[in-house]
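Provided herewith is a single structure, encoded as structure tokens, for subsequent inquiry.
Heads up, one of the protein chains got dropped from this complex, but the rest are sitting where they should.
Going in written order, the chains are labelled A and B, and every chain counts its residues from 1.
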Amino acid sequence: MSKELNLWLDDLLKDIKIIQFKRKNSRRVRIDIAPEALPALLELLQGRASYVHLSAISCVDWIEENEFELVYHVWSYETNSLVSAHTRISREPGVYLSVYDLYTPAAFFERDIHEMFGVYFEGSPDMEKFILTEWNGPPPMRKDFDSEAFVNQTFNWEEYHPQWLKDIEAEGGGITTRPEDVR
Amino acid sequence: MSDISYKDKGSILGPFKSLSFFSRKPVTEPFEPRIAADNYRGFHVNDWDVCIGCSTCQKVCDNAAITMIKIPGLPDDPVMGIRNERPAIDYGRCCWCGLCVDICPTSSISLTQEYVHTCRENELDSYFILPDPNGMHNKLFPKGWSKTGDADLVDLERQPMAEMEPQSRSDNFDEIVDGFTKQQAIIEASRCVQCGMCHDSCPTNMHAPEYIRAIWEGDAEEAVRQMYRTNPFSHVCGRVCTHRCETACSIGRRGDPVAIRWLKRYAMDAVSDERVREIAAEGKADFVSGKKIAIIGSGPAGLTTAFDLAKNGHAVTVYEALHKPGGMTRYGIPEYRLPYDRLDADIDVIKSVGVRIECNVRIGSDITMEQLRQDFDAVVVAIGLQQGRSTRIPGSDHEQVRASVDLLRMITAGESFDVPESVVVIGGGNVAMDIARSLARMQKSQYGKVAVTVSALEDFDHFLADPEEVKEAREEGVVILDSRGPKECVIDKNGKLEGLTTLGVISIFDDDGRFAPSYDEVDEQLHHGGMVIESIGQMSDISLFGEELTEELEWNRGRLQADEDGVTSVSWLWSAGDMVHGPDVVHAVADGHRVAASIETYLNEGSSNNE
Partner (left out) sequence: MRPENYEAIKQPPSNEFELNFGPNHPGIEGNYAFRVKLNGDEVLSARADAGYLHRGFEKLMEGRLWIQNIALVPRICVPDPVPMEVCYSLAIEELCGLEIPERAQWLRVMQLEMSRLAAHLFAFGGHAATTGMYTPMFWGVADRDLILDRFEELTGGRVYSIYNIPGGVRRDMPDGFLDRLGALLDYLDSRLPDYDSLFFRNQVFIRRARDVGAMTQEQALKWGVTGPNLRATGLAFDVRRDDPYLAYEKIDFDVVTQPGGDALSRNLVRRAELKQSIRILRQVIKHLPSVKGAVRCPIPNPLAWNVPAGETYTRVESSKGELAYYVVSNGGDKPYRVHVRGPSSMHAVQVLEKLAVGSRLEDIAQIMFSLDACPPEVDR
């Protein structure tokens, strides 16, 4: 039964024009699809092909291409297989549609992506801050946010100067390479 | 024990069962620190005698917890690949992952079975520790997490190098070594831990970490760019360098050093000659200085000096006595180790930055030194060591007793001579191997069989030639005898050379360490040969200076006196390469750079004085 479903899915998806379809193995399928067609695809996968579990939505910042990639990982408990549907949206303004009405878990992932990448999901139930309640800087997971620089500007490192180091310095030795020099 | 059913109503009395625990003996933790597991990842200890200060631990540390500290008094020897630095750990950052332990090329660092360090607020300095072999609280706990065979993150094995089998190489001068494929080069380059020991040990301080990294990144052009920062003889060095870098390589402490020389060769071969010329020309001065420099000798020392000075906008002319430029890299090193077209490629690059090379001009006879002095702003003599030394044993003045460098030069120049059916070589160094193996090839192709005997003073434990040379020579049919001292070149009554008699060596040096071989007179052998070749060292032909200049110059035991920068006692004259320093190509290159820099300063000072 699950095999047939898989075959059926392969056939079905091959017919849709705007998408690219790649079966990675018997339990993993990758689909690349235009953003305007993705909700329909998910509806199809959920309603007609038993992919009822939204495992996660992942966001990737392809800053050089000025795009965000959104990946919807959906799982079918019937065929025991995972479809990862990839789509790309423009980084500016970074707005997309919520799939909350299809998948309840989307609310969490969309809120997270909004907070971390600044992508706004229209129709998502809750775009409020969640983890970074007191953060007013740029969405930190964006590639152009340099967290190390932020830390160095914001915090002081502990400066150690133990006796053994003083002794070595007295003999003409001492620190040659700090860890930050080799990063 | 079956699972509990959802319908199970449970029991209200069940919990009372635990009352029975009242009768159990309580668990008491002893006050003594408990013993940690054998593998525990506690605090660092570092065996300072083994640690070489390579700072690889610092690079792998995921928490930027390691600072390198220079400690005066510890050995500091770039040639051996040892720095007087040791890692110190910030326990405010360390997470005790032990990656430093697993990567350490020497296995010097490990973690102990100690659990606890704490302190009062005003003692935060105690979190910064310089691990030594003694443990951090004046008490040595047993080692916990240390390097084991299955845990090594360093790849100890080198990529195999494909080469010709002895049968197919023994009658021709084709290059033996194939060179790395791209895939192999990337894997080999990936073994590097970027410690920079190679850079420090290299006479010309090649940027090996940088070019290895570039090769690993698949960017051979960048690798070439890094090489040309310090070495215009990169094709040559990629093939025949004595690779001190590999001796210093920290991976070589426990495994095969990274094949730095072959990586250099790979990158040079991977980039087209034309592209190499463009890269080499980067940074060339866009003006003409109007200064003229003459360089005598087109070996690596002379040509490197020329390359640097030409790039700085000076007019450089190199005079070479022989037909073609290259010096010993052409007329000494045999073609099976260094194909001429690769040497030509290096020299073409040097010419392309504007160096003029005039061959077939012997200074001293064709042009005098005095003339050069008049025509040029500075003169460099880099004439190498062209004359073979003689043993001066009886019979060594026979015409069939020859010098190895003369024969090697003839072979390169294509000058014909009668290849003897059997030959004896005196000497145990790399030059002896070169001539022995070259003649073996010629014998094999002319007579179908090899009859070359090498007789060396040293025993195999103290041999001068590289082990690979010895191995390959034997594979090609050369017979190598160790601990034999030359006694006499035997000449029969018709005046024909019969061979060489040798004596067994008792010792080579006297009690004061001076060279004074003593022989066992009873242990005498005759090695038949229609030719005896002396290969016991070379010297400079200094006749070019003429009497007056020779007088004026300072000498040091027959060698021209020149400082590190090649400055001689005569203001307009510099000297570089084998004739003053030696002993190999990369030293000659390093010398060339120093001399060029010194001349540059001289010229600048001169011009500012004139203004």
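To be clear about the criterion, a contact is a pair of C-beta atoms (placed from the backbone, for glycine too) under 8 Å apart; a residue touches a chain by one contact, two chains touch by 3 or more.
Quick caveat: nothing in here was measured; it's all calculated off a predicted structure.
Asker: Thinking of the whole complex, not just what is shown, which of B:193, B:208, B:263 or B:369 touches the missing chain?
Answerer: Residue touching the absent chain, from the options given: B:193.
Asker: If I consider the whole complex, including the chain that's not displayed, which of B:96, B:127 or B:233 touches that chain?
Answerer: B:96
Asker: Which residue from A:44, A:97, A:141 or A:175 sits in contact with the chain not drawn here?
Answerer: A:141
Asker: Residue-wise, where is chain B in contact with the chain that is not depicted?
Answerer: The missing chain touches chain B at positions 1, 3-4, 6, 8-12, 14-15, 17-18, 36-41, 56, 59-60, 62-63, 95-99, 102-103, 111, 144-145, 148, 150-151, 153-155, 187, 189-194, 213, 216.
Asker: Give me the chain A residues in contact with the hidden chain, please.
Answerer: 27-28, 52-56, 58-61, 71, 73, 77, 80, 82, 84, 103-105, 107-108, 112, 116, 130-134, 140-141, 145, 147-148
Here is the rule we go by: only the chains that are shown with their structure count from here on.
Asker: Roughly how many whole angstrom separate the Cα centroids of chain A and chain B?
Answerer: The computed centroid separation for chain A versus chain B comes out at 49 Å.
Asker: Of all residues in chain A, which touch chain B in the complex?
Answerer: Residue list for chain A touching chain B: 158, 160-165, 168, 171-180, 182-183.
Asker: Would you mind writing out the residues of chain B in touch with chain A in their complex?
Answerer: These residues of chain B touch chain A: 55, 58-59, 61, 64-73, 84-85, 88, 90, 92-93, 124-128, 130.
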